[in-house]
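Accompanying notes for the structure given below.
All protein chains but one are shown at their positions in the complex.
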Amino acid sequence: MTSYRISGRGRIDRSKPVSFTFNGASYSGFQGDTLASALLANGVHLVGRSFKYHRPRGILSAGSEEPNALVGTHRGAGRFEPNTRATVLEIFDGLAASSQNHWPSLKWDIGAVNDALYMLFSAGFYYKTFMWPKSFWNKVYEPFIRSAAGLGVSPSAPDPDTYASRFAHFDVLVVGAGPAGLAAALEAGRSGAKVILCDEQAELGGSLLSETDASIDGRPGWEWLEAATNELAALGNVTVLLRTTAIGYYHQNLLGLCQRLTDHLANPPEGAPRERMWKVRARQVVLAQGAIEKPLVFAGNDRPGVMLAGAARSYLNRYGVKVGHRPVVVTSHDSAWLAAFDLAQAGAKVGAIVDTRPEIGRHLKERAAALGIEVLAGWTVTGTSGRLRVSSVRTNPVSRSGVVGRARVIACDALLMSGGWTPSLHLFSHTKGKLDWNEERQMFLPGEQTEACRCAGAGNGNFGLAAALEEGAKAGAAAAADAGFKTEARSYAVEGEIALAGVSHRELPTDRNTSRAKAFVDFQNDVTAKDIRLAVREGFKSIEHIKRYTTTGMATDQGKTSNINGLAIASDAVGKAAPSVGLTTFRPPYTPTSFGAFTGYNRGALFDVTRKTPIDAWAEENGAVFEPVSLWRRAWYFPRNGEDMRAAVARECNAVRESLGMFDASTLGKIEIVGPDAAEFLNRMYTNPWSKLAPGRCRYGVLLGEDGFIRDDGVIGRLTSDRFHVTTTTGGAARVLAMMEDYLQTEWPDLKVWLTSTTEQWAVIALNGPNARKLLEPLIEGIDLSEEAFPHMSVAEGRICGVPTRLFRMSFTGERGYEVNVPARYGRAVWEKIYEAGQQYGITPYGTETMHVLRAEKGYIIVGQDTDGTLTPDDAGLGWAIGKNKPDFVGKRSLSRPDMLKGNRKQLVGLLTADPNTVLEEGAQIVLDPNQSVPMRMVGHVTSSYWSATLGRSIALAVIEGGRARQGETVHIPMPGRMHAANIVGTVFYDPENKCLSALG
Amino acid sequence: MLLIRCPYCEAERPELEFTYAGEAHIARPAEPSKLTDEQWRDYLFIRSNPRGIHFERWRHQHGCARFFNAVRDTVTDKFVMTYKAGLPRPSLSELENARS
Partner (left out) sequence: MLHQHHPLVGREIAVNTAVPLVIRPAADTARFSLRIDPAELAKASEVFGLQLPAKIGGLSRSAEKRAVCLGPDEWYLTAPLTEQAAVEGAFAELYAEVIHSLVDVGHREVGIEIEGSDSVLALQSAVPFDVGAMPVGSGCRTIFDRAQIILLRETQHRFHIEVWRSFADHVWGILQAAGREIELGI
């Protein structure tokens, strides 16, 4: 055991030693230690370098508020995490941790030169420094900022862990399991309410874990804690979550709780998620977040070995670690005296208690005297020394009139400070609850609330064990009562507690030149008191601006230890009371939270829904390359024998044009529209007329938004007078149904018609090519496929291969085409039967790329590719699809708005490049004059562009201002490397007479 | 995530089941062709965008699938009340009652 570990103190399990490494050196601690307590037990204070000045830094706190002691942790391959707070990291066998922000080593760091150049790094230094010359931006400034920015190093390997999430509903949620939270959970739990209690630490107790003097109901505090823990565990209606941080408080009592499940384990079980995000909805919430100790602001307050007094007390009482052999205490608050007393009792030689207050309570002074501790009341601290660890403190008397007297230097190996306590209002602040400034106590307290919540204990400004228990019990009882349960808050008898008082300070008074002093306010972002005053001198008056200019409170700790000190200094500099300078808004998450926890299950295969068609498995087995189309994955092309994409697509295109291709069109949206007003409904929704469409026939329909722009298109078949089978684009299926429901429910509720999504009811096999009919004839029952009975744009119900089918005759390729709809579970079997039967015709499965090429050769648009939400039917060359005699349809009125009638609207045209081998880039811009100066005037862009195997050259579709009237003109397309010329032509490149639609092989 | 009371399901359900659908009580003109360009523009594009009480449409998309109307305070984000599509805008006193 090291000389810093005190026998007989602490809650660590001395029977379970744990070995770990820090910066490669091996250390040992005990189960129950944090990395911070274990390092301190080994006499290690120096754990990192600061962000901006690279100053040596130690451990400031003993909790999640820690701004300094950030380390990288390694848990094996891929499991590296930067910026873990050593003060909350539980050690386990094999933990490897390393310090950050230094090179080449923690003790000798080149970057520390910044410390000497601090004049460059004052408030707003980014804004001031990197302004000129302009040419320095790319080569000098940006690389410098990028390399200097960021805490620690981002992990570079994919995270091998899994994460979980869970929704949960409770009557009462209690955040924080200190005395107040425990009392609240006990009351609510006893009432029978469904209660959840969470705490970020590994065991219940909060501040009670660091408190050894007081007794509760006649029992030592820790005995009471054990009994309370047991009682909660025994209550079946209470859920206790340890290692669980309430990270955010959202509307209507929804809180995000991040539970760390396996980080503390040396060997996590296989398949166990690392963290789980609970999304808890509670009827009532009790916030018992406690309070965070404030540092004092004086020169050298950031040196390793300078820490919060309450933290030193925690290390001693909870972990059995003496943070120094010769500590000195500097404080403006009684609570730090307890740290001095406890350390003295544990054998430390306390050099002095420096208290800024001239008057100190007798009970404290007597106890200090009894322990032989020198008291310097009415003194200030003006500096510290020691390169990598504090070795002395410079302290001066301050007269009643404020004159700082002669300095005295006291040797020490730890300096314990306290500037009082700040109630943790973070979660309350997330709710936009009002914060009231208490001028006398110099703290914000919860004010008017917006949610059903109560604050209790130190988090409500009621410090001390007795107050916490009492208020916690009341809050728990009241919360249970408001959730509909009967209970009565019990009271607790607390003994041995010392009443604590204190005052608040800005920077401590000093006799030294303040313009050179580095008195830190924000340790993590290296912001000093001087920086804040400079910002105010430069004109910033609101804390929101001061914060952004100096970056105070903007680090990952969100200023947990610094905000109130920063505000006090800012309000003094501005000359206004703190509330009028303002407190910055706290935002979720309360503490840094892994992306994994937010992601939950949604990574890897579950990143998002991957919709697969009933035929997808066949495509996979047959070598398809896939592409995502909205949530679907679709077969893109089917390469054979090492073909590249272009070769495969050319082969697939030729097969369709020459004989027969088959295509999985199952992803097309499908809506069944049923009712006597079905045709009338379609009349109102689509641009086309539907009343006269005979059952058994189908028609291409165009759907506009009310703004007149194309939203969707598809073929609609009439099955009976009252039943239509509507198809939509793959990506538009849900949107179109929602739009239709909207009009039906809210504009035309009188129409007798109902809509049902049947997208997934049907597998759809598109057969295209001159041999399509020959293939189908022997497979189909009950449908006459002759030209007379079943011409282009027909639909009929029958059977194929013995199963029911809705057969469409339609074409999206320009060849004779059929779409075989079969109930989805038969999709694959029918596909295989057709594939088998089609061998005699060289049937060729093709993917979306070939489909795109074939339709482009015919000038058929794809909504969302050739249109972009600003094209009218006329712009897209679909003026023919508008029912001229219809009085109204969605979007009709907009088509006659003045802008829609302008002559130079962008219109869809075809493009043929001068060089037939050039395939233009989709999205490339189009200009009329290639020699104009940059920026050129762009008149349109390429929407679709392919190599056409059929034509033996490239083709493209484009939208161009007044394009249709420019047919025959040459336009120019700047692309990387060179300018391409192209001729504007019509949109139909292949079979303009539509002969192929009914050709037979 | 808000809890939203669906007036058809008569139950409070999580916001994840709902989609927002724009401002409420903007009826599609019966005969759009009789509207001037300005009137049609106003119908299409002009919205009140108030700070405070806002009448808006929501759909219980992943529930009963109904569109309905809601009154929400755009400052607090909170719903004051919800009511079925087709019902008139609630009166001030009805809103007061719902708030209390």
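Per-chain residue numbering starts at 1, and chain names A and B are given in the order in which the chains are listed.
Throughout what follows, a residue touches a chain if its C-beta (ideal position, glycine included) is under 8 Å from a C-beta of that chain, and two chains touch if they have at least 3 such contacts.
For clarity, every value in this text was computed on a predicted model and none was experimentally measured.
Peer 1: Which shown chains does the chain we cannot see touch?
Peer 2: A, B
Peer 1: Among A:Y250, A:Y492, A:F598 or A:W754, exactly one should touch the missing chain; which is it?
Peer 2: Residue touching the chain left out of view: A:W754.
Peer 1: Could you tell which one of A:G675, A:G798, A:P916 or A:P930 touches the chain left off the display?
Peer 2: Residue touching the absent chain, from the options given: A:G675.
Peer 1: Which of these, A:W108, A:Y601 or A:W880, touches the one chain of the complex that we don't see?
Peer 2: A:Y601
Peer 1: Given the full complex, what residues of chain A touch the hidden partner chain?
Peer 2: Touching the missing chain: residues 162, 164-169, 261-262, 269, 271-273, 276, 279, 281, 601-602, 605-606, 608-614, 617, 631-632, 672, 674-676, 722, 752-754, 756-762, 801-803, 823-830, 833.
Peer 1: Using the touch rule from the top, list residues of chain B that touch the missing partner.
Peer 2: 1, 8-11, 13-14, 16-17, 62-66
Here, only the chains that are shown with their structure count from here on.
Peer 1: For chain A and chain B, what's the span in angstrom between their mean Cα positions?
Peer 2: Averaging C-alpha atoms per chain gives centres 29 Å apart.
Peer 1: Report the residues of chain A in contact with chain B in the complex, numbered from low to high.
Peer 2: Residues 250-252, 254, 279, 281, 432, 450, 706-707, 738, 741-743, 745-747, 749, 887-888, 892-894, 897-898 of chain A touch chain B in their complex.
Peer 1: Which of the residues in chain B end up touching chain A in this complex?
Peer 2: My answer: residues 1-3, 14, 19, 21, 27-28, 31-33, 35, 37, 40-41, 44, 57, 59, 61, 65-67, 76-78, 85-86.
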